[in-house]
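Shown below is the structure under consideration.
As you look at this complex, bear in mind that one protein chain is not there, while each of the others sits in place.
Let's look at chain A:
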Amino acid sequence: MIETTITPSIASRPVYSRLEPRPGKAHLLVADAEGAEAILALAEVAPSGFFDHAHVIHIRKATASTYTERLRGLKPAQFYSGPTYEAAVPRLRRTLLGAHMGLQVYLAGTESLMGQAMQEAAQAGIPYGAIQAEHRGSTARRMQCVHCKGITEDVTTDPFVCSHCGLHLFVRDHYSRRLAAFQGVRVDAEDPGNIPEPVERFR
């Protein structure tokens, strides 16, 4: 089962729901890895002609070419398949720059992908509440070290080592929409050197 259930936590911890087709002049769908499954599921309930005005961006990551042909088979007006989110950013920005009101944005996959793409869409003028997001695949987190501000991607253990400053950080549910990252706080701040054994919390 790729669909994820998120345990209720503090208010800042994002929650996600199933993508649903909404009326719109154009549709922008951005997914990474298993997020492709959410787009394929959406396609099953989407009205005919939906993909005639759709732009699909898929970031393959570890899924390699698993979903590429199935996504292409939806016959979106534009289709891009790329290796990393960073590689897709110029295309995403250019698409939003030329977009008009009535564009619907659908995000699917990891929280890192959805959070960063949501930042781009919100900066382009779409209210957060109007952006759909469905979590699929890895629950690994994009973390910001609150001490050095560096971002560590794909964090699976708690605590983890900041890839920038080397501090041992514990993983909070406290999420920043502005940074598209959860907050990591030094675990041994009170008692330097007392670092608990890392536990794998995310996959």
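As a working rule, a contact is a pair of C-beta atoms (placed from the backbone, for glycine too) under 8 Å apart; a residue touches a chain by one contact, two chains touch by 3 or more; residues count from 1.
The working rule: contacts and distances are computed from a predicted model.
According to UniProt, the chain absent from the figure is "PDR/VanB family oxidoreductase", selected among "Superfamily II DNA or RNA helicase, SNF2 family", "PDR/VanB family oxidoreductase", "Acyl-CoA dehydrogenase" or "Heme ABC transporter ATP-binding protein". Touch with the chain omitted from the figure is made, among A:I126, A:L167 or A:A180, by A:I126.
Among A:A38, A:I59 or A:A99, only A:A99 touches the chain left out of the display. Not every partner is drawn; the one left out touches chain A at residues 22-25, 96, 99-104, 124-127, 129-130.
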